[in-house]
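Of the protein chains in this complex, one is absent; all others appear in place.
All chains are identified by letter, namely A, B and C, in their written order; residue positions are counted from 1 within each chain.
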């Protein structure tokens, strides 16, 4: 795990692993047989891992999905799809590299893939505008959605985005209308749409790509109308209560599944996607395959209608009317 | 006519009118009855006008439609339509005031009106970018065409444009694709479209708005793939042969009617539209009414198909295949 | 003639931006007969203000008005029939202190939530109208606002009617209903789209202020987008942008005029001309 960046809640595990390592060295140097003791410690350590990683609170999970080594969209695309040809540009104003899109093969079937793209390091992050799309990014997405519809291809989105970029030029070029248009277009496509929230599901900027017939979510991902930090500022006048806000907003995959906002949780490898991206991709593949199969039987019109009905349930005003 | 700007070929008329005026003053001052002589001269003058104005060559007509007092699109709209509500913006990047559009009433029927707009004076011309649209102008036009189609409204265009603006930003924002898209969209609309070339019909920038089921043209307007000046430069290495180029390119309304590029010539008041804008508007109204009536009987599909067939004839390669 | 209305530019069109809208009560002068203009600071007689459509006669500033007053101004007298008046949120997240907050607003405004919808005639033409009320939690969008907008579009589809939405919310999506507020962006866009695909007319009137989740959903998806002079319109709030950009904003940024110049608004219409404008547009789209 050498260069892995360690999160706060992982420290007890790291400590214990270090002790085990030291004990192994000690046993080797002194030529002692400590395999029983080391074995017990190892079991203890595995238990600790499961305990810690399965009981993460919402705020800790946010730390986890913001982990700089969490696989980015392009890394996941590479692992999930057999092939991928990137299509660039909105055909209007620009090429937004904070939003990638193209055609890929999934189990031999062509699909349109759309995903916001974060960078891996500072250089890449500057290139990718820290994964914050401008209107061009959403308009590229709209263009590719319409293209997918023309050719009857399913649309698969991988969503990991803090939000749409808040900036002067983005406002001038219609960030709001671009997001609205993406919601509208993806919301009425006559092809199967599967949205997978893989990390940060930040407000309208995420929803614009999350109008799935099926909305899946990685175990540690979050999906929220507002960042917990901003909520903390509004509620408590400073950002020190982000942890509390995260809980109150019910943004974890488990909460969202319970509230039927999402359809399914895709489990992550122990400790998070970045501990084993390949396993992560396999878990996504399994879920994606299953969900695309569910949608296969529906006609064009049924797909659009089913999506309308899917989102209609969030209007239920309990207790009145 | 006080402030009217005088074109070269009008000089004999102006000279004669001045003589008649002098004679009138002379008669009045000397208290002489010269009414017979003046009457004869007046008849002579009217004859001269008809002779000169009806035998203008292509180059002279270009001078005429470039006359700074030729009624602009908004002036014509005001005279032709009972009512007009301007709709602005492309909903993408900008508001291009070199292209106006909106909904108006024509004989009580709502129609969508789209027209490039020149300025009247320097200040207005700077505001209107000298009537040279950017991609935003064409995208506004596309938006309004689609809106018209949604509501089953006819589209009427008034075309007086030297061409699309040639500039760095216009290229960057896709001047070519924007024009192509406008041609495509207007070319396949399922509502009646009537294009009226009212002045300069400059190449692709004009064609983008001239995909009419019916293409009408004011008597003195021109419609060309290239400006005569540019053609002169290509053919003769300088712009001194624009007159010859204008003839060779066959860009006058009479030539174009003969070649079936246009469907009808709308006559102009003697000396050109600017001599009597009201009469001009009435002549346009009459023609527009007649042509919209022709299209009334066609279904949505028939309108699109008829337009396809209308332009298909220009592929006839005489003498072979 | 209608077009003449716009020929002599009304002075209201020159209104300057006004960043921080407040509920109108705040500016009332004790005694209750007078009010201070947010923009020019002139003291105005409240009855005069009422007569001028709550537009400051001195500077043209458009005061925030209630949904009720808006409906009075725009619809034919006595024609308005409210729909779904009793809808209340179920507080889906059981968000701390939310119900208490709601109760306070419900008492103050005599509304159940931040929107009024209904059917009315405008110059004799049947129309579905939805008006967001800024005074109720800054007109933010929650499940009730979303649901009532969706129902408004669905009624309009069923009865083949145009929809007029007056959108004026400060905060966009309402935080206290979390992801359920977010889902209203989805639903309202889908409903507006369904209405559009039925060939029907949707006019949005963007008023002070139309931001965030409201602007990034149904409010920007209309066939025709009108805006009141000086209204603040955008996706991200100016403060967030200033923090992100670490530079000051251009003059008039996110005002109706600025957004219009960037191509996102069809026409800026001062409040006194709004009813006549809607009348003509609805009339021209009647079938």
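Keep in mind that, in the parts below, a residue touches a chain if its C-beta (ideal position, glycine included) is under 8 Å from a C-beta of that chain, and two chains touch if they have at least 3 such contacts.
Treat the numbers as computed from the prediction; the structure is a model and nothing was measured.
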Shown chains that the omitted chain touches within the full complex: A, B
Of B:42, B:109, B:188 or B:282, the one touching the omitted chain in the full complex: B:188
Given A:78, A:124 or A:229, the one touching the chain that is not displayed: A:78
Selected from B:226, B:270 or B:298 as touching the chain missing from the view: B:226
Contacts of chain B with the absent chain, listed as residue ranges: 164-168, 170-177, 179-181, 183-184, 187-188, 203-204, 207, 211, 223-226, 231, 234-235, 248-251, 256, 259, 261, 307-308, 311-312, 314-321
Chain A, residues in touch with the chain not shown (by the definition above): 78, 82-96, 103, 105, 110, 136, 140, 147, 150-152
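Quick note on the criterion: only the chains that are shown with their structure count from here on.
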Chain contact topology (line, ring, star, complete or other): complete
Leader among chain pairs (count of C-beta contacts): A-C
Whole-Å separation of chain centres (CA-atom averages), chain B against chain C: 41
For chain B, residues that touch 2 or more chains besides their own: 91-93
Set of chain C residues in contact with two or more other chains: 262-264
